[in-house]
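All protein chains of the complex are present and in place, except for one that has been dropped.
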Amino acid sequence: MARFAALALGLSLLAACTNNPYPDADQGLKILYRPLAEPPRTLDPAVSYNAAEHQITGVVYATLLDYHYLARPYRLIPGLAREVPHARRLPDGRVAYRFRLREGALYQDDPAFALGDASALTREVVAGDVAFQLMRIADPSLASPVIATFAKIEGWDAFSQRLAALREADPAFGQQRIDAQYAAAGGIPGVKVAGRYQVEIVLSEPYPQLLYWFTMPFTAPVPWEAVERWDGEEGRDFFKDHPVGAGPFFVTRFDRQSRIVLDRNPNYYGLRHPEWGAPAAVYPSEGEPGDAPLGRLDPAYVGRPLPFLDRVEYRIEKEDIPTFNKFLQGYYDASGILQESFDKMVHEGALSEEMARNGMQLEKSVDPDVYYIGFNMDDGVVGSSAGEQGRKLRQAMSLVVDSREFARVFNNGRGVPAQSPLPPGIFGYEADYVNPYRQVDLARAKELLAAAGYAGGTDPKTGKPLHLSFDLGDTSTRGRVRFQFFVNQWSRLGLDVEIAATNYNQFQEKIRKNAYQIFMWGWIADYPDPENFLFLLWGQLAQSKRHGPNTANFANPRYDELFLRMKVAENGEARLALIREMRAILERERPWIELFHRENYTLFHGWVRNVKPAGLSLPTARYVDIDPELRSRRRAGWNQPVRWPAVALAAGTLALVVPGIVTFLRERQ
Amino acid sequence: MSVEGHVLANAVIALLLAACAGLAVVIHRSELWRAAAVELWRRRPIALLVVAVYLVIAALDSISWVGGGEVGEGGDVLAMHQPRSLIDRLFPLDFDEKSYSAPLASVEFYGGDPLDHPGRHLLGTDILGRDVLHVMLDGTRIALLVGGFTSLLVIPLALLVGVSAGYFGKRIDDVAFFVMSVLMSIPDLLLLIALIMAMGRGPLQVCIAMGVTSWVGFCRIVRGETFKLRELDYVEAARALGVSDLKLIWRHILPNLMHLVVITFVLTFSGLVLSEAILSYLGIGIDGSWGQMIDQARDELARDPIIWWNLAAASAALFGLILAVNFVGDAVRDVLDPRTLRERQ
Amino acid sequence: MLAYIVRRTAYGFVTLIGVLLLLFVLFFLYASPHEMARRAVGEKAPPEVLEQWIVNHGYDKPKVWNPEHPFDTLLVEHFRRALSFDFGRGDADGTPITQRLREGMGPSLALAVPSFVFGLLFSVALALFVAYFRETYIDRMGVIVCVLTMSISTLLYIIGGQFLIGKLLRWFPISGFDASPSVIVRFLMLPLVVSLASGVGGSVRFYRTVFIEEGGRDYVRTARAKGCGDLRVMTHHVLRNALIPILTRTVVVIPFLFTGSLLLESFFGIPGLGSLTVDAVQGNDFATLRALVFIGSLLFIGAQIATDVSYSLVDPRVRFE
Partner (left out) sequence: MSEPVLRVHELVTSFPAGRGRAAAVDGVSFQLAEGEVLALVGESGCGKSVTALSLLRLVPKPGRIESGSIRIAGREVLTLHVSELRSVRGKEAAMIFQEPMTSLSPVLTVGAQVAEALRLHEPMSAAQARRRSVALFEQVRIPDPDARFDSFPHQLSGGLKQRVMIAMALALKPRLLVADEPTTALDVTIQAQILELLRDLQRELGTAILLITHDLGVVNELADRIAVMYAGRLVEEGTRVQVLGEARHPYTQGLLRAVPSLGRRGERLAEIPGVVPRPSERPPGCRFATRCPVRLPRCASDPPGDTPLAPGHVARCHVVAQELAR
């Protein structure tokens, strides 16, 4: 019996001796495997505002508009809408956009639809759902991060206030069905539902960037039934964990802490109605000149309905080293390059021979993003209330931060040192612009610091080194080392900067509550327009006033005025001049220490088809395809377990022990 | 550590040294303890020497003052305002490189730029260019602080509570026993975490939290042994003769507990240091500890070619101390108490 | 016997109340809601933000004494929540704690139970082996290896195990977890190996001492004198008697199971209670942490009671009345 058990255990050990983290049955399926560094905080499209979450919400919800997958510069194409609407000028400078929805597009199957019709598993996407989602964004109780973005829609703020007032006045009001509450608040006058399939958005002033927002999940139609049904009560899911959309995939499994599975949505309009030939639901037939040689215009795919994948699986992977190792083993399909392994993967800017032999592909791009250290301008020491003293302090601190060195130490030299918020590829970026405060100059920095009254870094009030706190959203030791780099640079000025690290979610909370002094953050463009970067410093969007994305709480009247003009201007000399002046203000005021624009090296395995690096956080899963047969073959080849050490260990132990046993037994005779 | 902090640390170290000296005198005076010490030395001379080396390093690293030393242009000005210990002063003030360099290398690990101090970093430098040997030596103080300072907090308290509970019994014992069973019913690490989270992070907090968790074990042993001692004939006889309780405890109970205290102290020590490593991983350990070094270095194993010296230095330092203490602990137990404790371990 | 269990359980309950009191003192009296808020939101947060946080998380009631509504206090609330297992929502992300606990229980048990069982079996077997060869070099080597393995930090075992077994040898997945029966074993193997390696030294050394001590007892000599073979002596006599200290040790080890799991789960990406703890610590999530301490203690007290009762199974001298 014991022998049998031992045998069974041994056999099961042998069987378990594989590093494949997925069930063997999934080998033949077209599954795209992706790591997720933190469980998604929310998949509510009105609230979710981070790149990783958008990869999920972006394919679960179908948007009215989309970007062309291959064309650069980015081009809008219609999604659920039949065409990209044009601005219609109204009297008093108002502007209207009319969206016409495709008729007959369905949501994914979901039990929530029983709320509307007891026998229904799904229903049609209608114009009211677009209006409903916009009202949700305006709903103050949701605290949507983009609430201010749509403030130009007529009657937007008034709607918010009415809703809040109604809820305040009568606690029972908040218990009503959510769409009834919105109706009672009178809806948003600027969002007019015209019939079943048309919705018109009226803006009180021109805002050409508005259309870009309709490519993002924020504005995707959401069925009220789902919001009502998934309320977290009585064991039901929360809507933020249970998205219900009309996109190409739908969530079939949501284990917050371990995995999220998206299956192909059979109701997706691209699959159900291939005859529509909706441009956003078929693989494009044209692209940039370079796309065809790179196999992105393979005739096998061109014109075929999307998506190609059976499934997208996300695994929570908190540690990036195991994640990268799994990528190398073939268990993730794409990956950034781990800084630690850069030298092995990349040789003189190209894929190393070893990796190329493994059939890997390297895609490089400079992301439309900017990483920066920001000062909270509301702060009494580093902020604007400290006047000239604060400005000089910021200038001094900016002068010693060496982003090239940072990139060298921590990013294998990847990254373009940033001179202003605008990254390459965005209108207004000028490669020859040099920001005088972003050139390392210790002597000048010390002078400025002394001029600010902190000679040698000493705070005259305490007689000790000036104490500042550097608030960060990364508690890992790995992150700490990075931040320590900046702290060390500032300590050359004699400043005592303390790292106050919390996790990312908590950090966001801190930011939301204006409880920070110096922070480090990055911004990835939502859409390819300078407005999308320069608005990060627009006074009207200050975090402290409107919970806007201006985390530095920078407010400069001249800048704000220039911003408004720049925003509506057409790309051209006049706009460039405005941008230059704004840049000069930032150069002097230093609300930010611009660090770098990321240079993105993404690795793909050979079995992944149709990938194109998108700087914007576009959900790509729709276009990508997998060759599962090639993948299985490669994986098997790469992951032969090395068994001899086990044998050697056993043999070694035996060799050590057996003589002893033999002697012992002999002596016992 | 704040500017006042180093003064406090100096005072504590002076106190510790005095305590050690006092202890040495006591041991020297008592025949029994002297014999035990000699026996211990006979059994484990190497382990004892190793422990002594760690102790000396920690002591040297605890005596610090501000000032002295100059930094060159572009150097770390802040460092001049911070207290530096005797160990720190073994290294030049501006000894950092830019980033990684291998042990004794003369160029940087990546890029191959020449170092500022070629060939002088015995154990290389870490990602921020700090000398690994220096960082490692600094960790010694933390490790011994965790083990030693904690015990210093715990032993008197455990003796006080344990002896009074065991000796007087009744209500006192009921209360003490209840407190102990409450503390014992919370898994150690959770209790540690809860305490540190409630008190906030920092070296003192970590020591206190560790003290509370290890206090129970000490106290339980002391209480049990006091129970036994109280029932002994000569103690009962002394009590019958009207010797006061305090005197009895002082003369008959405490001296007979000391061997248990010593054994438990040595046996808990390694556990404390190892727990700190775990806390470091959780981000609530003490800055500059070996645990933190190990935690930082775990990424470096993924590098290609791998960077091993940081992890190796911290692990070796930790391993050496724990191993030596474990060996000493076994010997102490065998010498002082051949039986009683083994069953409870 | 039943009376004993009832009495023991009652005392366990009293202890649990003590734990709750301790938690209250720590998290409401010692660290006031204000302080918690400051740590969660940031040192430099303006007072109104702190107030808002406190109100949002329901910490704005009177602490112990409320003259108007005597039961509307934090103390009562704290006890009510714990004893009804309705822990409310986490301070960090607002998910219901009870739900997280329920989700985490499975993965935790999936790792803890095998690592406990295999750890026990493995170390007892190894200790029997070493004790059998006592006074030979096998024994001496065994003891030294034990002390060596005990002196290595768990962190290092994990890092080394992932590097060696996961990356270089490719025996098992480096990390991750999937509860599907077809793959769960391979995810658990590496953490199991690591937990065995890190825990076995101390246990073997302890059990070896027990076995050698028991093996030297008079009844063992009696058994030999009447013609028992070595194996029979070991299994029928030594092991039966050693069960008592083994059981005692088991209780000592149970909390370490939690400790070990905490690191293992977090390193290997197993979404159990250990990971939850790590997240709670890193996210300053006091509510979750309180719930975890409470649950941990509850489990531990339960284990203690179970152990005490099972003494009667292995030791006829133990009688409860």
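As written, the chain order gives the labels A, B and C, with residue 1 at the start of each chain.
In this text, a residue touches a chain if its C-beta (ideal position, glycine included) is under 8 Å from a C-beta of that chain, and two chains touch if they have at least 3 such contacts.
Note that the structure is a prediction, hence the values are computed from the model and not measured.
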Write down which of C:C228, C:L247 or C:A306 is the residue touching the left-out chain. C:C228
Among C:S175, C:N241, C:Q282 or C:Q304, residue touching the chain not depicted: C:N241
Just name the one of C:L21, C:L247, C:L298 or C:V314 that touches the chain not displayed here. C:V314
Where the unshown chain meets subunit C, residue by residue: 134-135, 216-219, 221-230, 236-237, 240-241, 243, 314-317
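As a working rule, only the chains that are shown with their structure count from here on.
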Chain contact graph: line, ring, star, complete or other? complete
Please work out which of A-C and A-B is bridged by more C-beta pairs in contact, and write that pair. A-C
How many angstrom lie between the CA centroids of subunit B and subunit C, rounded to a whole number? 24
So the centre of each chain is just the mean of its C-alpha atoms; given that, what is the distance between subunit A and subunit C in Å? 37
Touching two or more other chains in subunit A are residues 325, 475
For subunit C, give me the residues that contact two or more of the other chains. 167, 266, 282, 284
State the interface residues of subunit C toward subunit B in the complex, per the touch definition above. 11-12, 14-16, 18-19, 21-23, 26-27, 30-31, 35, 39, 147-148, 150-156, 159, 163, 167, 206, 209, 213, 245, 249, 254-256, 258-259, 262-263, 266, 277-278, 281-282, 284, 286, 289-290, 292-293, 296-297, 300-301, 304
In the complex formed with subunit C, which residues of subunit B make contact? 178-179, 181-183, 185-191, 193-195, 197-200, 270, 274, 277-278, 281-284, 291, 294-295, 298, 301-302, 311, 315, 318-319, 322-323, 326-327, 330, 342-343, 345
As the complex stands, subunit A meets subunit C at residues 12-13, 15-25, 41, 232, 255-259, 315-319, 322, 325-326, 329, 331, 379, 469, 471, 475, 500, 502-503, 505-506, 509-510, 513-517, 639-643, 645-646, 656-657, 660-661, 663-664
